[in-house]
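One protein chain is absent from this view; the other protein chains keep their places.
For reference, chains read A and B in written order, and residue numbers begin at 1 within each chain.
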Amino acid sequence: MQHFTSVSDVDDLPALLASASEIAHAPHAWPDLGHQKTLCCLFFNPSLRTRLSTQKAAYNLGIHVMVMNVGIDGWQLEFEDGSVMNGNKAEHVREAAAVIGSYCDVLGVRAFAEFQDREKDYAEEIMHAFKRYAGVPIISLESATRHPCQSLADIITIEAYKRKKRPKVVLSWAPHPKVLPQAVANSFAEWAIAADYDLVVTHPQGYELAGQFVPDSLIEYDPEKAFANADFVYAKNWSSFHEYGKILSQDPAWQITPERMALTDNAYFMHCLPVRRNVIVADAVIDSPASLVLAQAANRVVAAQAILKELI
Amino acid sequence: MQHFTSVSDVDDLPALLASASEIAHAPHAWPDLGHQKTLCCLFFNPSLRTRLSTQKAAYNLGIHVMVMNVGIDGWQLEFEDGSVMNGNKAEHVREAAAVIGSYCDVLGVRAFAEFQDREKDYAEEIMHAFKRYAGVPIISLESATRHPCQSLADIITIEAYKRKKRPKVVLSWAPHPKVLPQAVANSFAEWAIAADYDLVVTHPQGYELAGQFVPDSLIEYDPEKAFANADFVYAKNWSSFHEYGKILSQDPAWQITPERMALTDNAYFMHCLPVRRNVIVADAVIDSPASLVLAQAANRVVAAQAILKELI
Partner (left out) sequence: MQHFTSVSDVDDLPALLASASEIAHAPHAWPDLGHQKTLCCLFFNPSLRTRLSTQKAAYNLGIHVMVMNVGIDGWQLEFEDGSVMNGNKAEHVREAAAVIGSYCDVLGVRAFAEFQDREKDYAEEIMHAFKRYAGVPIISLESATRHPCQSLADIITIEAYKRKKRPKVVLSWAPHPKVLPQAVANSFAEWAIAADYDLVVTHPQGYELAGQFVPDSLIEYDPEKAFANADFVYAKNWSSFHEYGKILSQDPAWQITPERMALTDNAYFMHCLPVRRNVIVADAVIDSPASLVLAQAANRVVAAQAILKELI
């Protein structure tokens, strides 16, 4: 594994999951693996879980950590080659990535979708530029289109709780008052497919994810059919891909309620957090024993540690 | 000791002070006590002394530290149970506390009074929620009504400088241009009482602290009487508790001047810092050999280290 920015960077998913399982049982078994190694985490956007779980994972391996809030310091990067930089962008990514890369052994980067231009967001120019110029392995701490650290934690969680070899996993859109990226949903879909789960994606008309992540054959518009016999329900809001960045529905019928969970085969409830209670999910579901949201969050450390162990 | 949020969390104050004294003499005697332990410090409000002294204390014990500025990242928590979270609060404290708690072994939290609602501030809902949901020991890095890390450092300082078994300690209100919380004053009072000092609290009419912290019997409105025979003068501004959050006086006569200090028995001068010179205290007092403000600040490391040593 050279970088960790999508599931396609993973050479051997079963091996990575086996490593994660080892780490989950003995997180402190490799305290000196990262001796004199340094991880730098670059945040163009805010972060709580990702920031803390990645740091913790690095500490478990004896890796030093440097955290940089790029957004807060108001430092803007130029990505276009050949541009005359007389505007508000103070540094080209060619220099920024190469310099930061020279200060660390692994570089984590978070850069959300900007919702100005779908082609640009989906081209993942920031992640690609860092991969190209930093000279060290890049970990995506959530990019415009993917959140692979979250997805790996999700798969680790499903592996630990699944009751059959090939569980039925439903990715269900749920309502939310703000415009959210498609990254978590895209990413969960591509990892669930790679893990060979029986994935079904359900959402109102107009919320189809990009075809590269969710082929039409996996979409079931009728939530009753989608939830039938499900082993895991993964709830998430996202804004429209086709009418890019638009909120097309806030229909409360899509909230994950006990009634909807009753359609499943005693499914577990999953969400990446932060979650808006009684908007995305009813208290009665998230507070039930079927809720795995805290296990998912705790597995963020395991996932980050498995990734770091591989990359250093 | 399960948490450290007020003096009542301390099982044995003399033992904690003895431990602090040991630490003051040999701060580096336990470099591996915190091996593979992690402290997370969560700041809902700005911090200088608390942030740095707590980090330094953790490093002295070999504890890893993660610092998170919650306020700066604009992340707002919901505390009400059962609420429909379709407003500006992105996460419920039930998830936030549990998740952060799963990433660390001890969790420090700073959350000031908001001055919107006295009942709410004095109910200490943030601190209680973290204690309830985090699953790890909580250290208050200053809450709406208390600042126990500061108070412990203050008591450590008085113990080191006192010239009699039961010194007379005066907590004196002093003027300030801005609305300040009662936390430091409340907290100092409850610790001074627990330490069995001869505590007197003096302030203009209307500045009475909450009765749970300062019983009426300890109030002396006449500063001349209050300062007579004092061994320590602790200056601090606070806004009114009864007319909650109001500034009722900016009377410069309450500034701690050489004249006022002359009423005492060669008392030491104390303040938690930051202090506004020539508003709270005259240069001639804070720059005199009687000033303990730098010793108090240095003892913040000792206090934090004694607390961490106890909790991990």
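As a convention for this text, a contact is a pair of C-beta atoms (placed from the backbone, for glycine too) under 8 Å apart; a residue touches a chain by one contact, two chains touch by 3 or more.
If you're wondering where the values come from, they're calculated on a predicted model, not measured in any experiment.
S.K.: One chain isn't shown here. Among A:Ser8, A:Gln36 or A:Gln116, which residue touches it?
M.R.: A:Gln36
S.K.: Looking at A:Leu13, A:Met68, A:Ala194 or A:Leu263, which makes contact with the chain not pictured?
M.R.: A:Met68
S.K.: Please output the residues of chain A touching the missing chain, sorted low to high.
M.R.: That gives, for chain A, the contact residues 36, 38, 40, 64, 66, 68, 70, 72-75, 78, 81-87, 90-92, 95-96, 98-100, 102-104.
S.K.: Suppose we count only contacts with the excluded chain; which residues of chain B make the list?
M.R.: For chain B, the residues touching the absent chain are 28, 31, 46-49, 51-53, 55-56, 59-60, 69, 72, 177, 273-279, 283, 293-294, 297-298, 301.
The criterion applied here is as follows: only the chains that are shown with their structure count from here on.
S.K.: Quick one: chain A and chain B, Cα centre-to-centre, how many Å?
M.R.: 39
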